[in-house]
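Please see the structure below; I have some questions.
Every protein chain of the complex appears in place save one, which is left out.
After this line comes chain A, so read on.
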Amino acid sequence: MSTSAESPPPAGPPPEGRRPPETIKAVPVRHPGRWVAAAVILLLAAMFVNMLLTNPAFDWAYMRSRAFLPNVLEGVRTTLLLTVLAMVIGVVIGVVVAIMRLSTNPILSATAWVYTWFFRAVPRLVLCVLFGNLGILYRELEFGVPFDNYLMPLFGMDGDLRFYSVDMNTVLTAFMAALLGLALSEGAYMSEIVRAGLQSVDKGQTEAAQALGMNNTTVLRRITLPQALRVIVPPTGNETVAMLKDTALVAYVPLNTELWFQLQAIGNRDFSIFPMLIAACLYYLVITSVFMVGQYFLERSFSTNDPVAKITARQTAGGGGM
């Protein structure tokens, strides 16, 4: 560097008072590959559209006549409700389990580990069916003193110490079983996401907060968790989209008000399975696309110009804490 600064480069700049530079007009590089690719894709697309329109298996008229039946719309509603509820519960469980996992209390930490291990290891489909059949394990749901069947004879007494009992089938409806399966499973995945988020926050933040005399709860609530959101939010969006699709699994609980169940039932009844499969694809495509738009805006607001700052600023301005 120093030598080139001292001696001018061989082809040094021309002296002053010269003509303005000539704009380059070169022949651009050709990309024949692009044209070939475009032609091939166009051809394939045309063939595909042709098949959609001419192959009788699609039976579009039939599909249109069935795709908006009240049962199906009810199915859409159930699917959306399940997605939202399972995600909300899953996020709450995820935060709690992540905090337990990172806690210095070995019992809590181990419990959180076992929870995450179990619910990540067992497939969601299996979980949902399992919860659907929980009535076999417990006929009734009872509240009372644990192990009363051993305790009462110990004190020479008859009877039990159960204060309240309710039939399992009234509590554990197919919807509840489905929700439980999805939410508990989601909680395990969310806990890993939240944990990664919390661990991504610089240790100096916790120390600075502790040095100011904050207790651990305040540090978490005001300092660590808000900063962790930046890392937590994007994968949570993905989880929501995945959850939407996984609601199809609860058809096997069986939950008969769910979208996939309904579409399949109609197809089976009319011996027209294929058009209803296509209807299912289209439904999930549309709903997922709407979700993705929401996800795009959410993520954008969380990546530009310190979003967490905006939230906290609003809180500070609004006067209320979290």
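Convention: a residue touches a chain if its C-beta (ideal position, glycine included) is under 8 Å from a C-beta of that chain, and two chains touch if they have at least 3 such contacts; residues count from 1.
Here, contacts and distances are computed from a predicted model.
Asker: Between "ABC-type polar-amino-acid transporter", "RNA polymerase sigma factor", "NAD(FAD)-dependent dehydrogenase" or "2-oxoacid:acceptor oxidoreductase subunit alpha", which matches the UniProt record of the unshown chain?
Answerer: Checked against "ABC-type polar-amino-acid transporter", "RNA polymerase sigma factor", "NAD(FAD)-dependent dehydrogenase" or "2-oxoacid:acceptor oxidoreductase subunit alpha": the hidden chain maps to "ABC-type polar-amino-acid transporter".
Asker: Have a look at A:N71, A:S109, A:Q210 or A:Q264 and name the one touching the chain we're not showing.
Answerer: A:Q210
Asker: Going by the contact rule already stated, which one of A:M87, A:A177 or A:I223 would touch the omitted chain in the full complex?
Answerer: Residue touching the absent chain, from the options given: A:I223.
Asker: In the full complex, which bits of chain A touch the chain not displayed? Write them out.
Answerer: Here the touching residues of chain A are 202, 204-205, 207-216, 218, 222-223, 226-227, 306, 308-309, 311-313, 316, 319, 321.
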